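Data first, discussion second: the structure below is written as structure tokens.
Excluded from the complex is one protein chain; the other protein chains are retained at their positions.
Entry: subunit A
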Amino acid sequence: MATRRVPLVLLACGSFNPITNQHMRLFELARDHMHSTGQYQVVGGIVSPVSDGYGKQGLVLAKHRIAMAKLALQSSDWVKVDEWESQQPDWTETVVTMRYHYGRILEQFEQRTVTHVDSTTPLSSPSPQLKLLCGADFLDTFKIPGLWRDDHVQEVAGRFGFVCVSRGGLEPERVVHESDTLSRHSQNIFLVREWVKNETSATEVRRALRRGLSVKYLIPDSVIEYIHQHNLYTEDSERRNEGTVLRPLAKQAQQPVKSLDD
């Protein structure tokens, strides 16, 4: 008997400052890869822009980042923008965001299983999973002192898992290798090799915009229009939060390690 595929949702957390074609490519690559393992059915994608409380330099207002992501994803039939994280009063740890979304996914899944009791619905569909979608640079941040709590890395890697898209190098394998926590959960870390070298980063896009250079074909036209309408991404906007300590660093520094039930 064929094993049923596990329904899978991919969650991408980040600044999305602004969202780029490369961000959206991550979802496409991850979906193809997870399907090709034969074990998963990707049923949804979530873009979760970080809240303003993150304090990263150059971060424009969440309402703009959300609006741009919505415009960019208008034509996608499976990836959606979620505002929950951006609406929280303080910066939210990734693991907390994951717990929130996982809770909702389980709820929806349980509702569907209860209401659709007919002969066409498989009664015993495997439980859905949520995995964190990221680039290799994200995995690298685990080693920055004070940025992540060990127990959080443990939970994201152990309980949820990653789908990490790299740009052709062996970097993510090395990062996993050099981390005991990640190595312990390597079967939960899916590495997707992206052979098309594409360094379109939001940082580069902002740089080009500041200099009045074209970003067409790097981000959707609708997002370009929005940026011009609201005059986002100037030298001024890039100086926002200059000198501010990144919120996770500030938070981790002042708290002793708390229990898992935040």
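Please note the rule applied: a residue touches a chain if its C-beta (ideal position, glycine included) is under 8 Å from a C-beta of that chain, and two chains touch if they have at least 3 such contacts; residues count from 1.
To be clear about the criterion, contacts and distances are computed from a predicted model.
Visitor: Leaving aside the chains you can see, what is the UniProt protein name of the one that's missing? Options: "NADH dehydrogenase subunit 2", "Transcription initiation factor TFIID subunit 9-like protein", "Nicotinamide-nucleotide adenylyltransferase" or "Proteasome subunit alpha type".
Guide: "Nicotinamide-nucleotide adenylyltransferase"
Visitor: With the full complex in mind, choose from A:Q39, A:Q57 or A:S75 the residue touching the hidden chain.
Guide: The one listed residue touching the chain not shown is A:S75.
Visitor: Quickly run down the residues of subunit A that touch the omitted chain.
Guide: Considering the whole complex, subunit A reaches the absent chain at 21-22, 24-25, 28-29, 31-32, 75, 195-201, 204, 213-214, 216-218, 221.
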